[in-house]
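What you see is the complex with one protein chain gone and the rest in place.
Here the chain labels run A and B in written order, and each chain numbers its own residues starting at 1.
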Amino acid sequence: MEAFPGPKGKDLRADVAVIGGGPAGLAAAVAAKRAGAERVVVIERDVRLGGILPQCIHTGFGLKWFGEELTGPEYAARFVDEAASAGVEFMLETMVLEVTQDRRVAAVSPHHGFVVLQCGAIILAMGCRERPRGALVLPGTRPAGIFTAGTAQRLVNIEGVLPGRQAVILGSGDVGLIMARRLTLEGVKVQAVVEIMTYPGGLARNIQQCFRDFDIPLYLGHTISRIHGRDRLEGVSVAPVDDAKVPIASAEWFIPCDTLLLSVGLIPENELSAACGIELDPATGGPVVTDEMETSVPGIFACGNVVHVHDLVDHVTEDGMVAGAAAAARARVAARTPVLGEAGKDAGLESLQAIRTTGEIRPGRNVRYVVPQRFVRHGDAVPAAAAAAARTLTISLRPSEPAENVVLEVSIAGRVLRRQRKQKVRPGEMMQVNVDRLAIPSEKGDALTVSIVER
Amino acid sequence: MRGDSNEFTVTCVVCPVGCEVTVLDAVEVRGNKCDRGREYALLERYDPRRVLTFTVRTTCPDHPLLPVKTDRPIPKHLLLKTARLLAEECVSPPVKAGDVVVRDVLGTGADVVATSDLGGSCGDIDQMVSEPYNAGET
Partner (left out) sequence: MIGAAIAREMARYDLAVVLLEREVEPAFGTSKANSGVVHAGFHSAPGTLEASLCVEGNAMFDEIAAELSVPFRRNGCLMVAMSPEEVDVLREHLDRGRRNGVPGLRLLDAGEARALEPGLAPEVVGALHAPTGGIVCPYQLTFALVENAVANGVRFMAGSPVTSLHVREGRIAAVETAEAIIETTWVVNAAGLFADQIAAMAGDESFEIRPRKGEEYLLDKRVGSLVRSTVFPVPTPVSKGILVIPTADGNIMVGPTAEDVSDRLDLATTRAGFEAVFAAARRMVPAVSPRDVIASFAGLRAASSERDFIIRPSGVTRGMVHVAGIESPGLTAAPAIARMVVGILRDEGLEARARRGFNPIRPAPVRFSQLSRAEQARLVESDPSFGRIVCRCETVTEAEVLDAIRRGARTVDGVKLRTRAGMGRCQGGFCMPRVMKILSRELGVPLEAITKRGPSSPIAPYPAKALLREAQEEAGDGPGPAVAHVSHHMSPATGR
């Protein structure tokens, strides 16, 4: 990006810029402030803060973090209040166009015009988007009445319109289940939930509450094989799938409906990250991060759903707290060494990077991905008497396949560091395992591997 | 979930284990690994309750809906009836999160409360935002 000054030729700086004012960004901003960063700015594209939370009017948020069961708006409000009273600044209706490796952020807004911020550290918290119909290659017509579940949720809960009166939902992930319940309570007849896998996708409590309560038929191992209706949806053909997940046409039947909700996957929103040259992990769709949530570009951090899709907002908050504190520390270093080296890279951060080495964390058997993918090797720098938190390395992971009676293992160079029994594991429920850093041998080179094995 | 005759089976959601618990009658419960599971199953069988989260229309063109919830779980069989009742409601600003929108809804003892603020006057929503970013300063 060419160098371009802010409005009226003035330079704009922030110690920490947070891109995204959802739960991840808000937590990161709060943590950055608590860790002493002076100027923390949250850049949010919508007219309100909270990210996806304002449209999540249901409960289920905050059980871990607050020990209370809150709705999305209530959870968001807690962090907005705290951020505001801590002195975090907000730019609303502001869309970031570009993030550079030398930590500049270009953004546009009807209120602030075209701004370029030079930052000590940047935290990416853009969340995720939904997989659309186009990516599914669903045969049939292109009528009105087909929505991704989140877009329907926005229309129903924020904009004040209903998509239709008779719905089918494709995908039994949490968003789909929640919308099945929501639509039913708004008087919509939900005809069926169709799930291609042989097991439901969402959290058990959502499966229970969202459609067992309303006796909505759930068709596992099925998919939608065709869309009907020229200008407005008239119905869908549903069919069981074979082992290759291909619909068995001979077993197809027609379900009339005027609304189809797609809940078929969330994809971390990393357009800005990719354009910046940040290394992405194909297994998560998000940036490769260290346990401090730092990406492959020094001084750029990431947290929340932009890193990988979480199930609980409480975990998003945890991520954000880590990223915010680490970013604040980074920003202090950047402030002390403002000299830009060759190619515009920050000499101060680069040298810091060189001193610290990172080890790799890899997904092993039956593990689809791990986050973080790297961890900072403090070596002898972690005092034995350090706080438990500093000694603990927390790894988040998802299994590739559901399994029962298994053992979660963290090993390095063939040696098992940690073993945990698990009765049930499901791809729809993220797990976490803690490893004592002091137990990690200090030789560089070998990766920590996380596996799920039979007992 | 409905078994034969009076048998009732439910997957407990209190903890991640997810026991399949069967209630045979008001006393006999099988499949639970702990007391919380037993309690959960009994309640689900004899007095299932849910918190209703919902939206209520407002007079604000820019913010046409206010999210609300019942402040405690209400009987499951009253969810749709409560929804229909709330569909007739309409609120005007200012509203603060926690304000009661409908008291003792359908005689359940539960109040329906706002879960978000609705600003001082329409078109000027209280965004809980402090001073906006000061773009003019270095």
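For the reader, a short list of remarks on this structure follows.
We take it that a contact is a pair of C-beta atoms (placed from the backbone, for glycine too) under 8 Å apart; a residue touches a chain by one contact, two chains touch by 3 or more.
All values reported here derive from a predicted model rather than from experimental measurement.
Of the candidate positions B:V23, B:C60, B:I74 or B:A97, contact with the unshown chain belongs to B:C60.
The chain that is not drawn here is touched, among residues A:V30, A:A106 or A:A326, by A:A106.
In the full complex, subunit B touches the hidden chain at residues 55-61, 63-65, 81, 83-85, 87-92, 99-107.
Listed by residue number, the positions of subunit A touching the unshown chain are 1-2, 4, 7, 45, 93, 95, 97-98, 106, 108-114, 129-130, 132-135, 137, 139-145, 148, 150-151, 154-156, 158-165, 186-188, 225-227, 230-232, 247, 249, 271.
Here, only the chains that are shown with their structure count from here on.
Per-chain CA centroids place subunit A at a distance of 25 Å from subunit B.
Within the complex, the subunit B residues that touch subunit A are 1, 10-11, 13, 16-18, 50-55, 57, 64-65, 67, 69, 76, 79-80, 83-84, 87, 97, 115-117, 125, 127-138.
Those residues of subunit A that touch subunit B in the complex are listed here as 6-8, 10-13, 41, 47-49, 54, 57-59, 69, 71-74, 77, 80-81, 84-85, 87-92, 111-113, 115, 156-160, 184-187, 204-205, 207-209, 212-213, 423-424, 429.
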